[in-house]
Each structure stands twice: as structure tokens, then as C-alpha cells.
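What you see is the complex with one protein chain gone and the rest in place.
Let's look at chain A:
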């Protein structure tokens, strides 16, 4: 009567990361079918294959089966092992794509994770490494994942399509997470930012800063936007520039927005002034949405809430992003902590939903 937990079956490649991450954390095998089955170019893409390879590197005893066309993936997770790892990410997606999942997995490894990721650090699709460093890292700290070895360092910047960036991420192991009570976002006390430019004139960054400030200064005077101009080997293989903004509140909530220039050879050239202004407006939009966790990290916060002890955690979120919604649905059927469910309350105001993780049985 050997019982191997029956696998879960999904169709389509969307939310592949969430499914695989949750599968790894819950130990339940997954089978994903019909991955771009109708597409002219069927099967898994390079970046997804790279992601699966990364999972294989940080686990021990995983079994991965992909059919010939790459349209079906069977993943039986192994043990999260960690250790020192290096990984070359696909340049189709930025490192943020991989890093987001690593942030979910890193605290639960057997050995502390020290990983070097190479590829694109900033692009227009995924949350950039800058934003994750500014928002996700403080969020993890709220859960008690802290220490000297907890760091995310951008060694080199790489812009699409060439890539060539390098990021170092190390995270200690935490068996027990602290429950969080984030119900009051507080008021924004300062705005920080990072305007970066690689392989273009360093003046670009300054122009971005000026335009972004022109918008944000109407709200708060405490604004400081760093300019980061990388040179030589640290500047990757392709030119580009961009801006990421982070608003910090009195209660330690970080809200972020970012924009990057179009990749070389794709789309029209972007004026740095426009980029700065638009990014500032995006930040305002994010502030308008509110919540104690910014929209990119919602699902991370929810995941860590379920993985904590049996205690009640509370977090106030802005409108849920589609990614988070799907996360919730996926967790429903792939209980990380056994059938952890969220007690979702809608507050009287229109803006927010409050999510409470009840006592999932550890």
C-alpha cells in the first residue's frame, strides 16, 4: 500500500512558476499538459526550461520528465537543498523572473542558498532586480528572514537583448517564520529611486531624475533618486536605461514602480524625460492602489503567511493582481501548508481586501 501522493494536473504554461514552486514546497508532483499545444512553436520556451533547470539545481532528487515536443511536463519535486549555485538565466526573461521564485523557496532550503544568476537584470516585463531588492527583501525581513547573509547584490547590469548582468543572492535558512500583522500601511515618508544607464550617455540618468522629481515633488519633498551608471564589463552587452522608484511609509511598507527603455532594436527610442515622468505616475498609481504590500509581492506575502506557523497573520492588500488571484486558486488545490485557506474579508472601503491566513496546521 505504498502511497505516493497523486499528482496534480494542469493545462497550459501560464503560471508555470507558481505551480512548480508550490509543488516543490508541498511535495506534490505536478503534471502540466498542453503547454502551447496550439502554438506554431509548441512546447516549453527557453526561459522556462532554464527555470526548470534552476529548480533541479537547488533541489535534491527531483524528477523532471518532458515529452518530445515539450508540451507536457511532469515534475516530481525533491528536497530543497540549497548551497552554492550558479545559474545562467535565459535572456528572454529577466533575472527577476527567476528571482521571484527563489525568494519563495530560499528560506526553506536545507543549506543556506548562495546563488549567482547571470542574464538580464532589468527589462520591461518582469520586476527588475532593483525593485525586488527594494521591496521583496524588506518584506522577507518582516517574516523574520534576516541576518548578515541575507543579501541581494547587483554585480553587473545587463539589459535585453544581450544580457550580461550578474546578480548575487544569498539567503539564510529559516525553519520558523514570524506571523505578520500588516494592517496599517502608514503614510509615505520618503521616496527613493535608482536611475540606471548602461552603455549610453551618463547624462540620461540625470535627465530621468529631473523629470521624475518634477512630478513627485508635488507630494513630498523627501525624494532622492540615485544615479547608477555602470561602465566597462559591468555594463552588460546591450545599451539601455531605466528608473525604479520606491516609496517607503512610516510603517515600513514599500511600494514600487519601474520603467525601462525599449530594448535595442525594438520599438521606438524612448526619451528619458518621458520615462521618468511615466514611472513617477506609475508610482502614484501604485500608491493609489494602496495596501501594505506592493502589487508585485502580494503573492510572496501570501505564500509566506501560509508557510508560517499555525498563527494568524493579517495583511492588508490593494486590489489583487491577476497573478495573486491565480496564486490563491493554485494554493487551493495544492495546499502548501495542509489546505491553508485565506480568510478574505472585504473592508468597508472600496479599495482594499484584507487577507488573513488562519492557522494552517504546520
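Note that in this section a contact is a pair of C-beta atoms (placed from the backbone, for glycine too) under 8 Å apart; a residue touches a chain by one contact, two chains touch by 3 or more; residues count from 1.
Definition applied: contacts and distances are computed from a predicted model.
*Asks:* If you look up the hidden chain in UniProt, what protein name do you find among "Glycine cleavage system H protein", "ATP synthase subunit a", "Ribosome biogenesis protein BMS1 homolog" or "Calcium and integrin-binding protein 1"?
*Replies:* "Ribosome biogenesis protein BMS1 homolog"
*Asks:* Out of A:109, A:230 or A:287, which residue would touch the omitted chain in the full complex?
*Replies:* Checking the options A:109, A:230 or A:287, the one contacting the hidden chain is A:287.
*Asks:* With the missing chain put back, which residues of chain A would touch it? List them for me.
*Replies:* 1-5, 9-17, 26-28, 33-36, 38-39, 60-61, 78-79, 97, 100, 125-127, 179, 181, 187-189, 215, 218-221, 250, 280-282, 284-285, 287-290, 295-296, 299, 309-312, 319-323, 325, 328-329, 332-333, 335-339, 341-344, 346, 350-351, 353, 356, 358-362
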